[in-house]
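Heads up, one of the protein chains got dropped from this complex, but the rest are sitting where they should.
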Amino acid sequence: MALTGMQTPVAARSRYRRRKFPTWSLKISLGIVAVVALVTVFGHFLAPQPLGAVAMTQRLQAPSAEHIFGTDELGRDILSQLIYSIQTSVVIAGSATLLSGFIGGLLGALAGWFGGAVDSTVSFFIDVQSSIPALILALGALVFFGGTPAVLVVILAVEGWERIARVTRAEVMSVRRSGYVNSTLNLGVSRFTTVRHHLLPALVAPLAVQLTLAFPSKILLESALSFLGLGIRPPNTSLGQMVGSGEQYLAFAWWIVLVPGVAIFLISLAVGIIGDHFQDRMIRNAG
Amino acid sequence: MLANENVLTTEGFGVTVTLPNGETKVLLRDVSISLKSGRAIAIVGESGSGKTTLAKAIAGLLPTTMAVDGALSTVGLVGYMFQDAGNALNPTRRAVWQVEEALRALGMPRARRRAAALEYLQRAEVPDVDRYSRRYPHQLSGGLAQRVLLAAVLAANPSILIADEPTSALDVTTQARIATLLRRLVKEENLGMILITHDLTVAAQICDDIAVMHEGELVEQGDTRKILESPQHEYTRKLVGALPHRGLPARMEEKAD
Partner (left out) sequence: MLARSIIVRFLRSMAAIFIVITLVFFVVRVTGDPVRSLVPENAPQATVDHYREVFGLNAPLWEQYIYYLRGILHGDFGASYFDADGALNIVMQRIPATLQIALPAFFLSTVLGLSSGILAAAHSGDRVGRIISSTAIGFAALPNFVVGIVLILVLGVQLHWFPAAGNTSANSMVMPVLTMALPPAAILARVTQTSMAEALALPCVAHAHAIHVNRWRRILAHALPNASRSIITIVGFDLAYLVAGSAVVEVLFGWPGVGSLFVHASEQNDYAVVQCIVVVVTISVVIVHALTDVAYRLVDPRLRSM
């Protein structure tokens, strides 16, 4: 029987595969991520003004030497607000990504390793989860549980765990059924050791790629929720929150909205590009 | 196409590839062969000897990283049969479509295509044509897939047929049948066939001439009988020496059944 299965792309087998993006985009992305990381960790020291420092006499000022990004409707320095917002958004999205990765990775691994009933159950939940639209679920949960950062992190983590679970399950299944793992287990090596030495190293790369690719969507989702006024609320600030509260002043104080908006864009773009490069490199190494 | 006409000539033909790091590597060097219609030539050698590169170059299927030098002239179209028939056929379409596509590319109007495609499938000795023509590639056995592929390539109306290891993945019985089929088609349609193989036995069964390749160079060529009986080059001698000694394999048409 000629069971063709999936055709193997000829290009993936060839060593002469051309790169998709020029490396300068990777360098810029890494630069952006480095800046963001710096801001997240050291933001408190970098911001000219403390969080939420209202100064009603200086409302809605255009960008100037004194306020590089201008001031918002309450006179707060936008650069400072931006720094605090980046901290909040990145920490929330980052925690959510890690939590999502943990849930998805664990469930996917269990499903892939044990197969059978465990696999059926987990796969069923993966299917159910992918049927529920993220935003609706998130909004619903926010209404009922309130908009504290902790709830937000959990909600964001719940969106997208099924993708990570799927990938992890596939990886674990292929390792579990591979020749060398089977022979190792047959030789009597304990399962614990097998998992530690064979399974976990094989999972590091795919998981890292999935997490990197999941991060941008968490940032975007958090921004959307906060924009609608349901996520991070004042006096806390986040990138989406800044856009949301500044929206009504769009016509004459566009910087209030555009600065955080561009920040969201750059962060998700940069992480996305890095994730793509990881994925490319991983495919190339495996092929 | 009449018999015994020149369909292919290469003179000092070579192929060089440019690697991603900028270096160039010579894959094929100074190959000169000629082929007449109604005759079959086997290109034998081990993996990496350059035989597939030569075949793809003749068919115009080389990737853009490879450059060609030397003279190559062909008469009529070149048909290339890929090695893995299961992969070469489009998995999302039925067998008859695969053949119809070749006819479509030639400009045959839609109304005539189906009938013509079925005819080609019959010529490739697909049994129970009405039934199998409607199958998808994953529902075909190795031998059947090979025949469908052959039908599609024939439908493109080539005067030169290149078959890349057509029998390597098949069991011995099917191998023999495909070999017979190919030889008969060459004689009946006056095709010029180039058979790529690492198996001298198959080469002897099907082809009138043999060209031996080794590390990108043509080391010896000539009439099959002559090569097998008195190989000149050292490498050819090794190849022939590795054949099981049961006498020369008979050409398919000479086996009177």
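We just call them A and B in the order they show up, numbering each chain from 1.
Note that a contact is a pair of C-beta atoms (placed from the backbone, for glycine too) under 8 Å apart; a residue touches a chain by one contact, two chains touch by 3 or more.
These numbers come from a predicted model, not from an experiment.
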Contact partner of the left-out chain, one of A:Gly43, A:Gly108, A:Pro206 or A:Gly261: A:Gly261
Candidates A:Val118, A:Ala202 or A:Leu228 - the one touching the absent chain: A:Leu228
Contact residue for the chain not shown (choose from B:Val153, B:Val202 or B:Val219): B:Val153
Omitted-chain contact residue, chosen from B:Asp84, B:Glu125 or B:Asp208: B:Asp84
In subunit B, positions touching the absent partner: 59, 61, 77, 79-80, 82, 84, 87-93, 101-102, 104-106, 136, 138, 149, 152-153, 155-156
Contacts of subunit A with the absent chain, listed as residue ranges: 4, 7, 9-12, 18, 20-21, 25, 124, 127-128, 130-137, 139-145, 216, 220, 223-224, 227-230, 240, 243, 247, 250-251, 254, 257-258, 261-262, 264-265, 268-269, 272-273
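Operating definition for what follows: only the chains that are shown with their structure count from here on.
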Centre-of-Cα separation between subunit B and subunit A, whole angstrom: 52
